[in-house]
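Omission of a single protein chain aside, the complex is shown with its protein chains in their original locations.
Up next, subunit A:
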């Protein structure tokens, strides 16, 4: 489902509250102040005061000089917080997921809600009008990301932005629209980067170096490239299922039945919400007051009962029922949106995205005794042990090409084995080498291929690799560590076997 967010901004949050309580303040300039470094500084000014040129951050004495009949009251931080919370709870009638956005805003996750008010426009009007009737000035905007909605609510002209058009919406807005620290905004302003459009296309590495980690992050969040979690006022009920047993349960079969029942209930809810679980724990409360628990993880969000049951079936032998289990609690501690899998119409060859494969990997991971499951991607290093790296996920694509221009052995020893070598100096390949009591006479050889250590990563000798073939046709990868020295013996190693 397409994500939509709304941001509501209350420009005169606390002054509005005072006006509601004392209607006579409506048209008189009025400010709230707090002591800062021994001076009274204005924290918030109402609309009437702002028209007269009094604004946030001014000293009260200065303001009074130009507006003698200015009314002043004490500002309170808790008041704003309390107000936002109350307004947030009131907004729950429009969407279940409402979060407070201090100091003066609310964030609403409105995905799938506005159609109940027929359209986003009517939805927006309804909320703003209701708030206005209650006496609050409010500006609201709807966009595909929290960042864009925030920016448009405060600085934009069109309150509704389609998802995917965040870039266009942000281009003409000032840098402050990105929810940045005032220091960074000042620095951007000084450099002439006044609108978001003036730096949105700069490489992130450049922005990070000059303005810190925050700026690229906020940009990515506003453009929807990074997820931004919100903390709902009323938390979404956790994915937990309970199954009490009339009689304490002791056998593996009955535990499996219990797991099946719990999974069915949980998966029904998950698939109804378009979600799938990644981590689940089963807690078994025993008669003797102790709790045993087992957990499973999946490599991709899933709500398939048979698959999850299979994963739990691997764990059943680890559940010790002792005198019996009286309560099962199944909790999905990590839940993600699951993409509906596109069923392939034309069979074809199953790839890495195949569900059967990820289910197999989950099953393998669940078994004890399996150390790890890897996928490798090429890495930009010549040093053989570093020429590949582990992929972070099953579907990660390689960023560089696999190199096959140099001969590389099919089997590489984890730690090179020392060998004795007879070799003419300076750079000829060896004539023979002795390894594990056997002498190999070298008939053909390729090399040397010098591979230097990367000095910024580790220190030590470089390696001169030779690809050699002995008289029986066996092919080896040998190397000499470092240069030929005057006083020390050369150290030669066997590092791999060629096909």
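Note that in this section contacts are C-beta pairs under 8 Å (C-beta built on N, C-alpha and C of every residue); 3 or more make two chains touch, one makes a residue touch a chain; residues count from 1.
We take it that contacts and distances are computed from a predicted model.
Chemist: Can you match the unshown chain of the complex to its UniProt protein name from these: "ABC transporter permease", "Protein ImuA", "Transcription initiation protein" or "histidine kinase"?
Modeler: Going by its UniProt entry, the chain not pictured is "Protein ImuA".
Chemist: Looking at the whole complex, which of A:294, A:445 or A:478 touches the chain that is not displayed?
Modeler: A:445
Chemist: Please identify which residue in A:30, A:136, A:239 or A:467 touches the non-displayed chain.
Modeler: Selected residue, touching the omitted chain: A:467.
Chemist: Provide the residue numbers of subunit A that touch the chain removed from this figure.
Modeler: These residues of subunit A touch the chain that is not shown: 348-352, 354-361, 363-364, 367, 369-378, 384, 387-388, 391, 394, 397-398, 402-404, 407-414, 443-446, 467-469, 471-476, 496-499.
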